[in-house]
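Data first, discussion second: the structure below is written as structure tokens.
All protein chains but one are shown at their positions in the complex.
Which chain is which? They are A, B and C, in the order written, and residues in each are numbered from 1.
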Amino acid sequence: MNDRSQQLERWEERTDALLAVASLVFLAGYAVRILGHDLPLVWRDVCLGFTYAAWALFAVDYLVRLWLSGLRPLRFLRTHLLDTVVLLLPLLRPLRMVTEYDKIQRRRDQPRLTLYVRVMAYAGLSSILLGFAGALTVYSYEYGAPGASIRTFGDSIWWACSTLSTVGYGDVSPVTPGGRVTAVGLMACGLALLGAVTGSFSSWLVQVFTREDEKRPPGNSPGAS
Amino acid sequence: MNDRSQQLERWEERTDALLAVASLVFLAGYAVRILGHDLPLVWRDVCLGFTYAAWALFAVDYLVRLWLSGLRPLRFLRTHLLDTVVLLLPLLRPLRMVTEYDKIQRRRDQPRLTLYVRVMAYAGLSSILLGFAGALTVYSYEYGAPGASIRTFGDSIWWACSTLSTVGYGDVSPVTPGGRVTAVGLMACGLALLGAVTGSFSSWLVQVFTREDEKRPPGNSPGAS
Amino acid sequence: MNDRSQQLERWEERTDALLAVASLVFLAGYAVRILGHDLPLVWRDVCLGFTYAAWALFAVDYLVRLWLSGLRPLRFLRTHLLDTVVLLLPLLRPLRMVTEYDKIQRRRDQPRLTLYVRVMAYAGLSSILLGFAGALTVYSYEYGAPGASIRTFGDSIWWACSTLSTVGYGDVSPVTPGGRVTAVGLMACGLALLGAVTGSFSSWLVQVFTREDEKRPPGNSPGAS
Partner (left out) sequence: MNDRSQQLERWEERTDALLAVASLVFLAGYAVRILGHDLPLVWRDVCLGFTYAAWALFAVDYLVRLWLSGLRPLRFLRTHLLDTVVLLLPLLRPLRMVTEYDKIQRRRDQPRLTLYVRVMAYAGLSSILLGFAGALTVYSYEYGAPGASIRTFGDSIWWACSTLSTVGYGDVSPVTPGGRVTAVGLMACGLALLGAVTGSFSSWLVQVFTREDEKRPPGNSPGAS
């Protein structure tokens, strides 16, 4: 078992940089394929190829980890929930950045991020990535649909922002069934995550004020002490 | 008294499967009656019949439980609030699924769901059921109304999702008095429930991060220990 | 001082019923005056008269209480904040119903409402009253304005509900400066109150589930014990 966990660690060290590049390729390939509807077909197919290749890398990485963990697939799925979610939605891969930053801070013997800040970082980053992916997907459905109010990618980003903040102006909104199903998914995931951000921010603010209260003695003119 | 609680238990064992089927029949009957406005009248009346029959079963079950409990009606109403709500809104019957799952887990000696997860499951399931029922009811009012923006059942589902998430695009919205009253009811129930889901999710996220913090010692390179 | 508090108590006992009637008269007078724009002018002036008379009663009651309390005006204002708010917005008078219900429960030696339920009752009732008053006031501004989308009182109620739930469809919305200022006031007060309701409901739900957890022993088939 100890042997395996060493192998796992070595595997992670070697593949970390490759997978970070692959996740960028995945995002870029997906975005170019959708946004570049004026590009020649061959280029769009190349993009699709890159996207699938990146996804294949993630799948291979997942299988190697499964094998190295020595667990049964179902149990691995349950104990490595974040990895599984990242496999299905590689757009969320950059979430690992938070963990990486944490590791770097630890090596330098600097204090870790506090709990609330980490929740905010994770949930905020997820919201941004899901919002970007949602805007891309909705745009791919709405582009060219008759009667669509989302006509440019800028409209789509604007729509995603107004949806995630639950403002929902309704000046632009999806009209195709595919676009609407994506929108409902974005609402369900995004709102819960944003709720976590707002809740953590509020708790953190109260914490900061409480600490300030304790630091400052009752009679606190700066020159008195 | 002990005798009665045994009778109650036997009653529940015998009727559980029947009532589960009845609740499906109720939902299906209600949905087909509203969505099938092109069916011959006789079929729609059959659906109505099934719906009322399912409701009658729930009423009989409620009365038998009331009798077996040996309590006065008003006291029973207060101590069995969930049962009463389910009697009035049989659409919420599937909520009992969460309790059933809980029982199965206990039989297998597996850990129960944590508090937050159960609140999320109950409130999330209620939101979905209420949203579906609200979309059906609003559709039945809006269908064929002059100047209505909700024209298909898909529009109605889209409207219910945008309402429950408080996004409220307003590209489709009810215009008939009946539809609007249903909408206000959906807002009142649904928003409170979704607030519970978001709040629980946020608390659960903080809990997961806290536990992870405790599990992981300060110097946590995986191979070091 | 003790003498004065006895006088205060006697004053409250004698005026409670009168003030409750006055608050109903105030609400009814305000509503009839705004909704009855087809009534002869004399009737509308009568309504206005009743409204002012009810307000005058509240002012007299406030002054008598101030005198009986023996406090300086500014101090009284600060320690009796709810009374002052009720003086300025007599529409909130029915809030005292919650306190009355509490007193009745105590006389019958029945348990008081729990903290969360009382917060929900107060804040929910305030939201309904403020929403009703806001709908009335906005209607009085919008009625007959050119280009208004709020044309009937039903539209105004629908608008108030969609505003208080922060859904905000935007199918109807105020266009006059007066209506918009009222709307901003409604948002500011109402949202804070609804936040309190949602927060309390969520806390109460968690509390109920926690208590249920404790009540039920781990192996809880009903017939086993």
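Operating definition for what follows: contacts are C-beta pairs under 8 Å (C-beta built on N, C-alpha and C of every residue); 3 or more make two chains touch, one makes a residue touch a chain.
Predicted model only: the values in this text are computed from it and were never measured.
Between the chain not shown and the residues A:Trp67, A:Tyr101, A:Phe132 or A:Trp158, the one that touches is A:Trp158.
Only one residue in the set B:Gly29, B:Pro90 or B:Gly168 touches the chain that does not appear here, and it is B:Gly168. Of the candidate positions A:Gly134, A:Gly168 or A:Gly190, contact with the hidden chain is made by A:Gly168. Shown as candidates are C:Arg44, C:His80, C:Arg151 or C:Arg180; the residue that touches the absent chain is C:Arg180.
Where chain A meets the missing chain, the touching residues are 154, 158, 161-162, 165-171, 197-199, 201-202, 205-206, 209-210, 213, 218-223. By the touch definition given at the top, chain B reaches the unshown chain through residues 166-170. Residues 5-6, 8-9, 106, 115-116, 118-119, 123, 149, 163, 166-170, 173, 175, 177, 180, 183-184, 187-188, 191-192, 195-196, 199-200, 203 are the ones on chain C that touch the missing chain.
We take it that only the chains that are shown with their structure count from here on.
If you lay the C-alpha trace of chain A over that of chain C, the rotation comes to 180 degrees, to the nearest 5.
Here the CA centre of chain B is 31 Å from the CA centre of chain C.
Residues of chain A in contact with at least two other chains: 166-170.
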